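With one protein chain held back, the other chains of the complex are shown just where they sit.
Note that the chains take the letters A, B and C in the order they are written out, and that residue 1 is the start of every chain.
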Amino acid sequence: MPDRVSIRIDGELLHARLGQTILEAATAQGRFIPSLCHLKGLTPVGACRLCLVEVAGIGRLLPACTTPVQDGMAVTTRSDRLDRYRRMILELLFAERNHVCAVCVSNNHCELQALARRLGVTHVRFPYSFPKAGTDLSHRQFVLDQNRCILCTRCVRVCAEVEGAHVWDVAGRGIGSRLVCELNRAWADSRSCTGCGKCVQSCPTGALAMKGFAAEEMVKRTETITRLVEAKGVRA
Amino acid sequence: MSRARIATVWLDGCSGCHMSLLDLDEALIGLAPKIELVFGPLVDAQEFPEGVDVTFVEGAVSSHDDLRLAQTVRARSRFVVALGDCAVTANVPSMRNQIPPKKLLERIYVDGVNVNHRVPADGVPALLKQASPLHEVIRVDLHVPGCPPPAAAIGYVISELLAGRRPDLAGKVKFG
Amino acid sequence: MGHTIQIHHVTRIEGHARIDIHLNDEGRVSSTQFHVTQVRGFEKFTEGRPFYEMPAITARICGICPVSHLLASAKACDAIMAVQIPEPARLLRELLHCAQFIQSHALSFFHLSAPDLLLGFDSDPAARNVLGLIEKHPEAARDGIALRRFGQQAIERLAGERIHPAWVVPGGVNRPMSVDVRDQILSELPLAHSILRRTLRMFKSMLDQFPAESEAFGNMPTMHAGLTDLDGRLQIYDGIVRFIEADGRPAGRIARPLEYSRMIGEAALPDSYLKAPYFKPRGYPEGIYRVGPLARLNVAETCGSAEADRELAEYRQRLGRVVNSSFFYHYARLIEALWALERMEELLHLPEILDRHVRAEAGVNALEGVGIIEAPRGVLIHHYRVDERGAITGANLIVATGHNNLAISRSIQQVAERFLENGRISEGALNRVSAVVRAYDPCLSCSTHAFGRPAFRLRLLGAGGTVLDER
Partner (left out) sequence: MKRIRDLASFNEAREAGLARLLPPVPRIAVGMGTCGVGNGAEAVFRAFADSIDHRGMSVELVRTGCFGFCAAEPLVNIWIPGRPLVILQKVRPDDAPAILDDVAAGRVPAELALCRIDEWDHITAHIKFGSGFPEIPLWNEVPFFRGQKKIVLRNCGLINPDDIEEFLAVGGYQALYKVLIDNNPAAVIEAVKAARLRGRGGAGFQTGAKWEYLRKAKAEPKYLICNADEGDPGAYMNRNEIEGDPHSLIEGMVIGAFVTGASEGIIYVRAEYPLAVHRLRTAIQQAEEWGLLGEDILGRGFSFRLSLVEGAGAFVCGEETALIRSLEGRAGRPTPRPPYPAESGLYGKPTNINNVETWFNIAPIVLKGPAWFLETGSAKSPGTKVFSLVGKVVNTGLVEMPLGTPLKQFVYDVGGGAPNGRTVKAVQTGGPSGGCIPQEMFDTPVDYESLAQLGSIMGSGGMVVMDEDNCMVDVARYFVEFTHSESCGKCIPCRVGLDKSLHYLSRITHGKGTEEDLETLDELSRMIRDASLCGLGQTAPNPVLTTMRHFRHEFEDHIRARRCRAGVCEDLAISPCENSCPLHMNIPRYLELLKEDRLEEAFLSVVLDNPLPASTGRVCQHPCDNRCRRAGLDEAVNMRDVHRYIADSIYPSPRFEELAARVAALRRPGTGKRCAVVGAGPTGLACAYYLALLGHDVMVYDSNPGAGGMLRYALPDYRLPKDVLDREIELIRRVGVRFTFNTRVQEHITLNDLDAQYDAVFLAIGTWKENWVYLPGTELKGVMPALLFLEAVAKREETPIGRRVVVIGGGNAAIDSARTALRMGCEVTIVYRRERKDMPAIHEEVEAAEAEGAKLVFLASPHRIVGDASGRVVALEAVRTRLGEYDSSGRRRPIPTDEILRFPCDTVILAVGETVDIDFAKASGLKIRANGLLEVDRYTLETSRPKFYAGGDLITGASNVSNAMGYGKKAARNIDRMLTGEERWQSLWPEFEYAMAVPAHPSPSRRHRVRDADPLVRVKDFREATFGLTAVEAMEEACRCLRCDVRNGD
C-alpha cells in the first residue's frame, strides 16, 4: 500500500499521508475546518460535529477529525448545508449554558467566540436555557466555571492521556451532562490532580481558568499541549 | 431627499451601546442632515412615534414596560436592529435569570436597606421572570452583537441602511 | 378636582424614570413622585462569581461611567486582597478617571443639557436635542463632540477600549502606559483645554438669562457630601468622604471605607426601584444630602490646580461659599472638567507614571472590601463580601444618583410648584421638571444598576388617582 495518498479537498488535489485524518491533511495544507473538541495531540472524539465534511459517494456527513483519508477521496469542507449546520451547532452551544462573553475571563481569547465571529453567527435563534450552572472555586490556582463549559472533553482527555491523572470526566447524560472532578468532588479535594494546569490550557473557553485572571485576561496556550504530546511521542 | 426617521430605544442595558453610537464623534455631524432622530434618550419625545424607518434597540427585555415598548417598536418600525449584546443575547442582565424575581427584589429592598423594608410596587413595572434577548419577544431584522458593538460597526450599519442595503456583519462583530 | 401630571419618560437623562405630579383641588401641586422604573439585581446575581470578575461585571451597570464602576470595584477587590497597589497603577487609574470625568461631563453638558440652555427651555421639543444643536449652534456642538472624544480617546489609548475596557484589574492595571500614549494624550490636551475655557466663558455669560431657574431648580438647604484629601483638596479617586451642612459646617466623615455604613443608611421607597440613601446620624428622611459636582465644590476647600482654582474663586464670588441651587450643577461640572484636565496634565508629567510595576497580585486576604470613589455624578460605593475561595457572598452598591434621590424628588416638587400655573401645564414647564432632574445628571442606570428607558414619563393624576393627562 502506498504511504502517500491523493485526495481532493474542495476540488483541489492534495497529498496526504496514509493514516492521517481528513482534518490533519487539510490543516497540514493550511486549510481551515472549524472544530472545538479537537486538539492536536489528544485522541479525537468527533463530538462537536463542527468539522463535519461531505465525502463524495458517502451519504452521511463525516467528522474530519476522526475519518482517515483514503486514496482518491473527494472532500467538501464548505457548502451551504455545512455552513448552516455549523452555525446552528454554535448557536446551540451558546444557548446551552450562560456564555456571558462580555464579562468572561476568556473574552477575546475564546475559541467558541472566535468561531461564532468567523462563521457569521450574530445571534442565537434558539431560546436560551439559562441553566443554573455553578462554579468550583475551591482550587488554589484554578477555577471551573460550568457556565462556560461546552463539554468538549479536552480537559478530560489531556488529563487522562497526557498527564495520566484522569481527574476529569463527564457525569450525567443528555442536557444534564456536566464536567466533574473525580467522583464529583470539589477540585481542591481531588486526590489525583497534580495541579499541572494542562486542563486549563487546553480549554477552548473560559470554563477552566487561572484564578485571579480578570475579564479578557485568560489566554490559553493550547499549542503547548500539542508540543508536549509531540515531544513525548519522540521520547517514547 | 427626506430624512430617514431613526429611533433609538433603550431597555435593560447600560447605555454603553448608545455611547458607542456617540463615539461616532464627528461622523455624527455628517449624519445629522440625513437623519431625523424621532425617539430616544437623546431627544425629547414622550411617545414612540408611528412610521419609523429604523429603530436601534439597546438592552434586554426585562420588565413589563420593556415588553410593551418592544412591541410598540415592532409595530411602528420598518426595520428593527438589536444593538449590542444585551438586546442580542440578554448578556449581563440575564445573569439574574436563575434567580426568581421575588428573591432578587427582596435581597435588594428588604435585606439591603435600613429603613422601609419592602419591595417597591407602586408605579414601577413588574419584572419579567427572565431577561430575554429582543428577538425572543419580537421579530428582529438585524443583530449587531458586541458589548458594546464598536462605533465603526454601528456607523457601517447606519450607512448601509441609509444606502438601502442590508449590512453583512460576518467577521465584523462578535459577542462580548 | 385634583390632578396628577405624569412625565412618562424624563428625556435626555441616562436612565428610566417617571414623574407623577399630584395636584390638589385648587390646581396646586400637592405632591410629586419620582419613579425609577428599572432594577437589575447586580447585588444578588453576582453571588457566587469570583470576586476578581466584579470590575468587568459591575462596569456593565453603566456605559457612561463604566470607569467609575471599574475603579470602585477594583478598589473593593484591592481591599479583599489586602494589597496596596503600586503607585504607578494608582496614578494611571486616576488618570483614566480624569479622562472619564471629562467625557462624561461633556456628555451631560453638551449632549443632554445644552439644548435647554442654548436653544431654550421653551424651544420646539422636536429639535431640542443634540441634532438640533448641531444645526443651530454648530460650534458648540462641535466643541461638545470634540471634548467628549478627547476623554473617550484618552480612555481608549490607556485601556484599549472606549467603553467597558478591561484594563483596570484588582491589584492595579494590567498593562503599563507607553511613552507614545503619554505623548499622544499630552498633545491633545491643549485643544480640550481651549474648548473648556471657551465653554466656561460662554456659560458664565449666559448665567443671567436663567434667574427663575437659578432660583427654583432645587434651591434648598441640604447637606453635601464629597471626597477630598486631608488638606481639603478635591479628589475623585481616593480620599475621605466629608459631609457638610448647608451652611458649610462639617457634619461627619468617612475616613475608612469599611465604615461607610455608619454614616450612610438606605431606605426602600414604595414607588421607585431606586433606593434612598440618607445620612444615618440624622435619620430618614431628614438625612438628605447631595453629591456630585455641586456638592464636591461645596465640600472641597480648593481644587488643587491653578486655573480651576481661579474659576472656583470666581464661582464662589458669584454664588457664595456653599451653593445650594441645583441649577449650578452645570457650572460646577464645567469647573471640575477643567480641573480634571489640569490634573491629567500634572499626572502625565510625573515620571513614575511610566513605571512598569503596575499590578500587585494576591489571593483572598480579607473577607470584606469596600471601594469608594467619586463618579462624575458623585460618591460611588462598592462593597463586597467573599468566602475563603474568593466567591462573592454579598454585594452592595450605592451609586451617585441614589444619594441624590431625595434631593431630586424635592427639586421636582419645587420646580413643579414654581412653574405650573393654574393647574395647567405647558410643555416648557414640563421640560423644566425634566431639566431639574437633568441638572443632577442622574445616572439612573447606575442607580438601579439598570439603564433604561430614555426619558421621564409625566402623568397628571386626578385627586382620585385617575390619569388625566399623560405626556
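Here, a residue touches a chain if its C-beta (ideal position, glycine included) is under 8 Å from a C-beta of that chain, and two chains touch if they have at least 3 such contacts.
The structure presented is a predicted model; accordingly, all values stated were derived computationally and were not measured.
Although it is not drawn, the missing chain touches A when the whole complex is taken into account. Among A:I7, A:L93, A:V143 or A:C181, only A:L93 touches the chain that is left out of the view. On the side of chain A, touch with the chain left out of the figure occurs at residues 45-49, 52, 60-61, 63, 66-68, 81, 84-85, 88-89, 92-93, 95-96, 125-127, 129, 150-151, 169-170, 172-177.
Here is the rule we use: only the chains that are shown with their structure count from here on.
With centres defined as mean CA coordinates, chain C is found 45 Å away from chain A. Chain B and chain C have Cα centroids lying 22 Å from one another. With each centre defined as the average position of its C-alpha atoms, the distance from chain A to chain B rounds to 34 Å. Residue positions 102-103, 107 of chain A are each in touch with at least two other chains. The residues of chain B that reach two or more other chains are 91-92, 95, 98, 147, listed in rising order. Touching chain B in their complex are the following residues of chain A: 94, 98-104, 107-108, 110, 113-114, 116-120, 122-125, 127-128, 130-132.
In the complex of the two chains, the chain C residues touching chain A come out as 48-50, 52-53, 55-57, 60, 164, 166, 169-170, 174, 361, 363, 389-391. Listed in rising order, the residues of chain A touching chain C in the complex are 102-103, 105, 107, 134-135, 137-138, 140, 143, 211-217.
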